[in-house]
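Here the complex is missing one protein chain, while the rest keep their positions.
Right, chain A next:
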Amino acid sequence: MQEWANQLCENRQFGSKMTDSKYFTTTKKGEIFELKAELNSDKKEKKKEAVKKVIASMTVGKDVSALFPDVVNCMQTDNLELKKLVYLYLMNYAKSQPDMAIMAVNTFVKDCEDPNPLIRALAVRTMGCIRVDKITEYLCEPLRKCLKDEDPYVRKTAAVCVAKLHDINAQLVEDQGFLDTLKDLISDSNPMVVANAVAALSEIAESHPNSNLLDLNPQTINKLLTALNECTEWGQIFILDCLANYTPRDDRESQSICERVTPRLSHANSAVVLSAVKVLMKFMEMLPKDLDYYGTLLKKLAPPLVTLLSAEPELQYVALRNINLIVQRRPEILKHEMKVFFVKYNDPIYVKLEKLDIMIRLASQANIAQVLAELKEYATEVDVDFVRKAVRAIGRCAIKVEQSAERCVSTLLDLIQTKVNYVVQEAIVVIKDIFRKYPNKYESVIATLCENLDSLDEPEARAAMIWIVGEYAERIDNADELLESFLEGFHDESTQVQLQLLTAIVKLFLKKPTETQELVQQVLSLATQDSDNPDLRDRGYIYWRLLSTDPVAAKEVVLAEKPLISEETDLIEPTLLEELICHIGTLASVYHKPPSAFVEGSRGVQHKRLPGSAGSGESVESPDTGSAAGVSDAPPAVIPSQGDLLGDLLNLDLAPPATTTGPPPPTSSGMQMGAMDLLGGGLDSLMGDESEPLGGDLGGSPAMGAGFGAPPAGMPASFNAPVSGGLDDLFDLGGGVGMPSGAYSPPKSIWLPAMKAKGLEISGTFARRAGVVQMEMTLTNKAMSVMTDFAIQFNRNSFGLAPAGPLQVLTPVSPNQSIEVALPLNTVGPVMKMEPLNNLQVAVKNNIDVFYFSCQYPISMLFVEDGKMERQVFLATWKDIPNDNESQFQIKDCHLSSDAASSKLQGSNIFTIAKRTVDGQDMLYQSTKLTNGIWVLAELRVQAGNPNYTVSLKCRAPEVAQCVFQSYEAVLKN
């Protein structure tokens, strides 16, 4: 024995030296020959040794297929050890020698009848592993017998064999009725057989997503739960994973399953624990939160999760990735366990970083002091990556827990005092975020920051510092000097820094116009003329144009109030999170990607969803009941604070590739001349001088106007509200090309942000054009792959809006491309009252998934053209409608005359029937009619010189009054 082992060692060494060479096989031909002789020896021992040698060669990758007939000849033996060795060989080479593999069939069939159950099981197991089509037909009969064998060891092996056979020839398995036999095995008396049957069925069911193979009903669930207590730990995992796919009928069933699964949480095998956690996390969704049991369950989940952290680092890492998901979904489970996530000094870095992330997620007012003390310690450690992340974490704490912001800032200042280069840089980056979250609160620290200006060498830190200087230019005496110092090496800076520098200097100029004129001209010419970077150049042109045309508007745009940054950053988006919760403990939970992203083929394409909460008996699949699937009421205005966080207006992607017609490069001399002039004018008006702005003689101006005319497609929602006024001004430059004439239509807003829809971004608006209501959308593909097969569907809504035809997206949308679609609508769809009344829930499908969003349409688009009432009818109706139905609204800050207002309203089908003037107050009587025949009567009072209008609305359906008023306001103000 020693001998062949030594020989194996030699062979291996030899093999590793000359792995891939024909030379090797030819010189060693003698060896094959020798083996052949030994295999045909009469002595059993010698045969066995020979087969072992063959397998040893096979393992190290040598081709010993030439020995196939000789090895197969050894198969007929009653020596189990030898038989196993031969089978091992067969499994490896049968595929390459299908014809010869048939030679073995007889022995297999005979072995399946052997009195020894070990041999029966061995035969059926091996046969299933020989992936040769011809063999499968011989396999059926023995398999059928083995599935009903008296010995559970044989039955459990046969159950797996069905899955093997299904993989080779699915049709055959179905025809032979093996699936039914397999289903019967779920009720087997032996738990091991049950577990294997469940595993096999689960796998087969995955390749037939619609079949009802694993018919999970309360009876089978009960059987599974019984088997759960008895089978091996690995079997428990199969059963728990299978349970996780079941959707209980009601909260009571859900609770009873949870009760029977919870004992698994104290299992020593962490895989069992995680599978149990998965089942519980999923079924908990069904439990009402006020149930006592819900609280009990929450408490029970914490200790096993904590226990997972005592495993070796590899398992810890996997556990932490899962806990990260669980904490995002249900932070209450671990809210008291903050301490276990404190890092140990000997944790590997990947464990440390994961822990840090979870610490931030768990940070709250209650534990923030403790967390901060820890983070401060971490910031003095040796590992640079970890230190950086720790400093960043302090900033995230400040943003998350408002009460702690002050303490965080002072901690950061302490860290800056250490003067450790990367700590200082990281601290400055996060302080910038804190400034954005709490403006005008901690500016006293700016002086300290400025002291460290010279030590900043990383682009992100430089950009952050420049942003701070620009933002608070009025409080920093030498802001111009500071910025000028950066300007010297402008072309060596990274784009990020260049863009910031440009913006900061423009801000500075707008705040201190007198001293900084030269500086701003310098930076504008650097950005527009000497740079190859289109982003930088375009931003430079926009500023230039803005400053030269209307400095007041420029001020409004550039110095506009910025939206606050959101508290939680890098959260996983909710639908993905729900899906990942369904995959707790699997690879998906480690990668934080859905299985469809990394598992090939049909498997795993079904998207798992958490069941709806208690009481909602709706099916989650249908888009009609979209509310259960988590449609948000309004598109969220969340700006990630990471990435390009300097969220001033011009950071937005004004020119996505599809719409970039762009300003053609103007002749530089003309441009510069004109601009100089313009700047002068702009400066004057900024300083309150009366001199006329010298607009219009700019060389490239028509082209630029056209470039701006098209409304930007990819505008983030959050920018819409605060700056839309400024933007409109901007568009007016080009002669208002982007503004629709006639009926008022709001500007496009983002309905579905890309991060919620796997890269599909939808922005849109509604318009009434020539009597037809249209939904006008811009579909932008921000994903990496092409999108096709678009379709759209509406939920029932208050006015029966429905698509009048299919969504016309004829060409696939390639990555980064945007397309405009106009979808004509009719109002003959099913009606259901929505809250608010003008809410519309939409489902959009593409080749990737179905996405849900909701949006609100201006009710004015439902005002029909024939909404002008006869005077007499108006009077009669006005009297007829009870006074209770009258509602009054104020429209503030409207500077139109009554006639202008009247004609503007007429454009949106609000018709003035009569006008009276009493005591200098104009009273307009107006009527309008909705698509569903509801009449709305209005009295609009306009007092000359008073910008506040009063509208009184009377309608038989008073619910619509609020919406109609909103339309009044929108129409009059735009």
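Here is the rule we use: a contact is a pair of C-beta atoms (placed from the backbone, for glycine too) under 8 Å apart; a residue touches a chain by one contact, two chains touch by 3 or more; residues count from 1.
What we mean here is this: contacts and distances are computed from a predicted model.
Trainee: For the chain that is missing from this picture, which UniProt protein name fits: "SERTA domain containing 1", "Adaptor related protein complex 1 subunit gamma 2", "Protein SEC13 homolog" or "AP-4 complex subunit mu-1"?
Mentor: Answer from the record: the omitted chain is "AP-4 complex subunit mu-1".
Trainee: From the list A:Leu85, A:Ala104, A:Leu412 or A:Ile565, which touches the chain that is not on show?
Mentor: A:Leu85
Trainee: Could you tell me which of A:Val318, A:Leu576 or A:Ala901 touches the chain that is not displayed?
Mentor: A:Val318
Trainee: For the chain that's not shown, point to the residue among A:His267, A:Lys512, A:Arg956 or A:Lys973 touching it.
Mentor: Of these options, the touching residue for the absent chain is A:His267.
Trainee: Even though one chain is hidden, which residues of chain A still touch it in the full complex?
Mentor: Residues 1-2, 5, 8-9, 12, 16, 52, 55-56, 59-61, 80-81, 84-85, 88, 92, 95, 118, 125, 128-129, 131, 156-157, 160-161, 163-164, 167, 192, 196, 199-200, 203, 232-234, 237-238, 241, 266-271, 274-275, 303-304, 306-307, 310, 312, 314-315, 317-319, 339-340, 342, 344-350, 373, 377, 380-382, 385, 417-420, 583, 585-588, 590-591, 595, 598-600, 603-604 of chain A touch the chain absent from view.
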